[in-house]
Structures are given as C-alpha cells and as structure tokens.
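Left out: one protein chain. Kept in place: all the others.
As written, the chain order gives the labels A and B, with residue 1 at the start of each chain.
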Amino acid sequence: MNPAPLLEIEDLKVYFANRDGIFRAVDGVSCTLDPGETLGIVGESGCGKSVTAMSILRLIPSPPSVVAGGAIRYRGADLLQVSEQRMREIRGNEISMIFQDPMTSLNPVLTIGEQIAETVTLHQKLGGRASWDRAVEMLQLVNIPEPVKRAREYPHQFSGGMRQRAMIALALACNPNVLIADEPSTALDVTIQAQILDLMLKLKQEFGTAIIMITHDLGVVAETCARVLVMYAGRKVEEAPVADLFREPLHPYTQGLLASIPKLHTLGGGHPGRRQRLAEIPGMVPSLSDQVQGCPFAPRCPRATAQCREAAPPLEPKGGGRMVACWRPGVDA
Amino acid sequence: MLETGGGRVNPLLEVRGLKKHYPIAGGWFGGPVKQVRAVDGISFKLERGRTLGIVGESGCGKSTAAKTIMRLIEPTEGQVLLDGEDITAMSKSAFRPRRKDVQIVFQDPYASLNPRMSSGAIVAEPLRNFGVPRAERERRVAELFDRVGLHQEARGKFPHEFSGGQRQRLGIARALALSPKLIVCDEPVSALDVSIQAQVINLLIDLQDELGISYLFVAHDLAVVQHICDRVAVMYLGRIVEMGDCDTLFAAPRHPYTQALLSAVPVPDPASVRRHIILGGDVPSPISPPSGCHFHTRCPYATERCRVESPVLRPAGNGSDVACHLDLD
Partner (left out) sequence: MAVTLANLELRLASSSRRPWLGFARRHPLLVLGAALLLVMAALALAAPWIAAKDPTEMDILHRLKPPSAEHWFGTDALGRDVFSRTLWGGRVSLVVGISVALSATSIGVLIGMAAGFIRLADTLIMRVMDGMMAIPGILLAVALMTLAHASVRTVVIAITVPEIPRVVRLVRALVLIIREQPYIQAAEAVGTRYHWLLLRHVLPNIVTPLIVQATFICASAVIFEAYLSFLGAGTPPEIPSWGNMMAEGRAVVQLAFHIILYPGLFLGFTVLSINLLGDGLRDLLDPRIARRL
C-alpha cells in the first residue's frame, strides 16, 4: 500500500546572502512525494515555497544563494550532490517544471513546435521528424486546436491560456515522473484557470505523474491536491490530507488564513457575512533576515505564550498523516 | 434593494452610454484603420454610500471604464454625471476642482507611489494642489495616517521602505485626503498577500461606514466582490452583460457568462462538489470582437440570433438586468 516515496526533501535549508544580511528563505523543510500523488505547497509571498521547488531542480544561482543544509533524495540519489550532467538529464525528462508567467517562460524566437521537439530530441534521442511528430502529439493532448498549424507558430501568437498549455505540453513531453507547477494559474483569468487545472488533472490521471502544486490560492489547493503543506517564514508549519486541513486546521496560521479569505457563496439565501469585517491576521510576515527565536508566527498569533516566544516548536505528527509545528495546536489548547 | 428615500435624490454617479475606443494606426499614412473597443457603451447608477462592483476578466474593459469615468482617460462617447452634473462635457480646467469628489486607489501598490517622494509628501500632495496652507496640511496628513493605521514616524520614509499592505494604505490615505464622495478602487487588493487583503478590505469597509463614501469596486476576485459590494456589474469585452443586486446575482446568475464565471472560481472547500462549466476557447480580442453578442463564440447556448444581433441590457424579472436573447433560469 505504501510505495517508496519518489522524492524526499530532508531538512532543506537554503539561504541568500547580500549586503543587508543573510536571508533564511528555506529554514529546515522536509516532505515526501509519493508516485502519482498531488502535493500542494501553500503559503504567502516570502514563505519559501518557490525556493523550495526551484531547489529540487537546482535552478537557483549560487551565489547569492547557498544550500546550508539538508538533502533532496530522488531515486536514492541526493539531487543537491549529483553532478550537473546528471541534473541536466533529470530536468525536463524525469522532473519537469512549469512556471507562473507563460509569457516569459517560453523562448520568443523559437516556434512552439521547435521548443517541444528540442526537449524530446535531447532526452529521448529521437530524430528530427520523430520529435516534431511528438511535439504535435503533445499539443493535441493539451487541447490546442489545429496543432499542426500551431506548432509552427511563435509564443507571441498564442494567448495566455494557450501558452500555459504549451508549457504543460513541453513539460510533459518526455513523460516525467514529477511535475512541479509553480503558481501555474495565478496569472490567468479565472475561466482559463479552470481550463488549465482541469487539463492538469486529466493528464495526471492519464500519465500517472506526481504533481507538486505551489500556490497561494487555497481554492486551487482544495480542488486539485490530495495532501497539503503550509509554509510560513521558510518553515513548514502544518501538513495534512486536504480534507482534514480545511475541515479542521490545527495551526493558528492556517486557521487565520482560512478565516480571512472571503468565501464565495453561490447557493441562494445571500451571503451571511457580507460587509462584516473579515477575521484579520494582524501584523506582517517577519523579515527573513532576523534570527528568530521561538516560533516565527508568535508575534501575530492570538494564542502565543511565553513558551512560544522562547522556543520554536518542532513538527509533531498527529496521526492520519497530519503534522503541526505548534505548542498549542487545535481549536483550543 | 435600492434606497430612494422620501424625495427624489440624484444618484451620486450616473454613467450613460460610456464608450472608449482606441484607434489603431495602420494603412497608408498611419491613419486609423481599426478600433480597440475597450469600453463599448456601458450605463449604470451608483447611489450615495453604496458600493458597485465591476467584475470581468482581462480585456473586458473594467479598468479602462473606471479610469474613463474619472477622466484619467478621456471618453470617446457618453456621459458621466457626478451629483447630477455632467463632468464629461467640461473642459479639463473646469473639471479640475471637481477632482476633489472622485479619487482612485490603484492596483499596484508599488508603482502607484512615486519612489522619490516621502510618504508624507505623497499624502500631502492633493492638499497642496488645492491650496491648503501648510499647518493645516500637516494636521490633516497626521489625521489620515492615523485613520489608515500607519505610524506617524513613517511620514518621512520612502515607499520602498514599506510593505505591500502598508503601501496600499498610503494609497488609500492619499485618496481620502480631499474627502471625496466616490472612490474608484481599481483592483485594490489583487496584488496583496491573502492575509493582508483581509486587512485592507476591512479598512475599506470601516471607512465607508464612517465616512459614507461610495465605492466603484473593480475586481476580478468574485469572492471579494461579493463580500464588499451591494450591486455588481459583470463586463465582457467592453459591455455589461449582467447587473444587479449582489445577493441575487450570485445566487441566481442569468447570463451564461456569469454562470460560467461563478462556477470557475476555485472554492477553498474540498467537500463542496460543484459543476464546473468549462468554457471553450479563449477570451476574444477587443480589436475585432465577435459579431452580435460578443459572447456567442464561447456560449454553450448560442443560437443563430446570438450571432447576428447584439442583445440589449434589460430587466430579467428578478431585479437584475441581463443582456441575453435567451430566457435562462
């Protein structure tokens, strides 16, 4: 029942250094990804979710970044230690990534077909004609109409939604085991977003790809993920199966986040809380350069005690695949 | 639904047939060949102290409409009446004093503040423009900072020293400086983190309760719009396709586009099972919009008539106005 995890991130620490100090972007994050599963990493800006994802593929230039600790195990090997040669074999082939802004993630001077064919040629060693056919096949798979004609077009001739689909086609062309999606639908209109997410889930079913979905939108998480990680100030503060997280969030940050989002009410009877004040989380996200003593959320937490301010709580398993880093988790402690 | 009170009172804002077309140069000698019909004839009313939301996706013209209403962009056609007075007919210099009544909060908290001006100076600028003497300016700026929840010491700081949420508060303070009757909010929380959005939304609600300001709230986030607005107008390719009371519209949308829009919003509740109406195709470009009803290319119910004839916004029986040929439930 429990297959070996595909990807294991162990206590990852990634810091950035510039003249203003050392920024602890990721400060000890661990998680696992099983084959075929969809894992969500959710958090606000500066929480370290994108840095975590980009570190898996070693896409962050170093300096100014430095991996200050931890390991990322993929099929037994630590990705942070393997050679650049091996990383090149993995990128696009075994682990793929799609990014937030489809406009800047595609090369404007190459046709879409060329870009997809390039990755196929590189990794699967297919010849010119065969890679091109594969490219057209992928475009068809992602529901781009007239794929043969479109493959010869340039990114600027595609709309935002179509570019994102082209990116998905590019990422899945070599049938990778893991797809990392970094805010794939944030820049898109809501109706296009629905199309893209729908497409991603369909493809996942067909190919059995595991997906790491990084987003700040809890609605997207609820609709696409099986398991969720909540990050705050570079650390993981809660992890749970998605239904449990929304039904009964344990960490005060998760609770605060869920309480502060206006919810769309579409089932008649009006919106009970309309024009009431939303539950706020006071204060701001802490600056990553401060050396934090104690729980990083303590300054904003309604339940913080002296203990919370002195010592950072460890991640405690709570059964059923749940984990929380809090001295006083739950509804009332 | 709408309060009218005892006597006949002018709505604060009335927009009639507003259009904004941008000519695209082309052809010989760069003469205009095509038009971008960014705003293609919209009309609505906004009462005092109320909030009207304008929603739609990119390219629908909502931001352009908002800026055209306050003459940051000059309208091509149509009228805007502020307190009964036609502000579109005035010359720019005659309009200038009226700017005090309608202010704007922008989407991008970073780009809407001059990086080389201190925050105190930014908030004081509107007062300075209208001849408020220095001592009074200082007092008013201090008051505004308090009202939006910023520290007095921050007055000397520059925008880059503030966080996103604080910058947006600065923008709101600047908009309040001249005690406007109407504030146009152009996606005021879209660029903010989720937990900060709640803070700013609460601030806007508090200010409306305290000061009785009306809001024209342009946004693409339907949940936020539902939370803060009294009435909503849904725009598609420069036209309003449905408009009505917030509760009614969200509970029982009549226009197919509104239905699709509402169904597409991801809801943070894995237990809710909703039917996703996935619209085919992409949003057409405002340069050459489809003939007849602009939405017919993506509409699951489109008929021949929809392709040829443009529907007019008319009452749909439940209090909303809908622009659709079909009678939908």
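Operating definition for what follows: a contact is a pair of C-beta atoms (placed from the backbone, for glycine too) under 8 Å apart; a residue touches a chain by one contact, two chains touch by 3 or more.
Source: prediction; values computed, not measured.
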item	value
Which residue of B:Pro126, B:Gly164, B:Gly238 or B:Pro289 touches the chain not shown here	B:Pro126
Options A:Ile22, A:Leu59 or A:Ala279, residue touching the unrepresented chain	A:Ile22
Residue, one of B:Gln103, B:Gln226 or B:Thr248, that touches the chain absent here	B:Gln103
Chain B residues touching the omitted chain (full complex)	67, 70, 72, 96-97, 99-100, 103-104, 106-108, 111-117, 125-126, 129-130, 171, 174, 177-178
Contacts of chain A with the absent chain, listed as residue ranges	15, 17-22, 62-64, 66, 68
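Everything that follows uses one rule, which is that only the chains that are shown with their structure count from here on.
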item	value
Complex contact set, residues of chain B against chain A	57-58, 163, 165-166, 193-199, 201-202, 205-206, 220, 222-224, 226-228, 246-247, 250-252, 260-271, 274, 276, 278-279, 282-283
Residue numbers on chain A that touch chain B, as the complex places them	44-45, 159-162, 189-195, 197-198, 216-223, 242-243, 246-247, 256-258, 260-271, 273-275, 277-282, 284-285
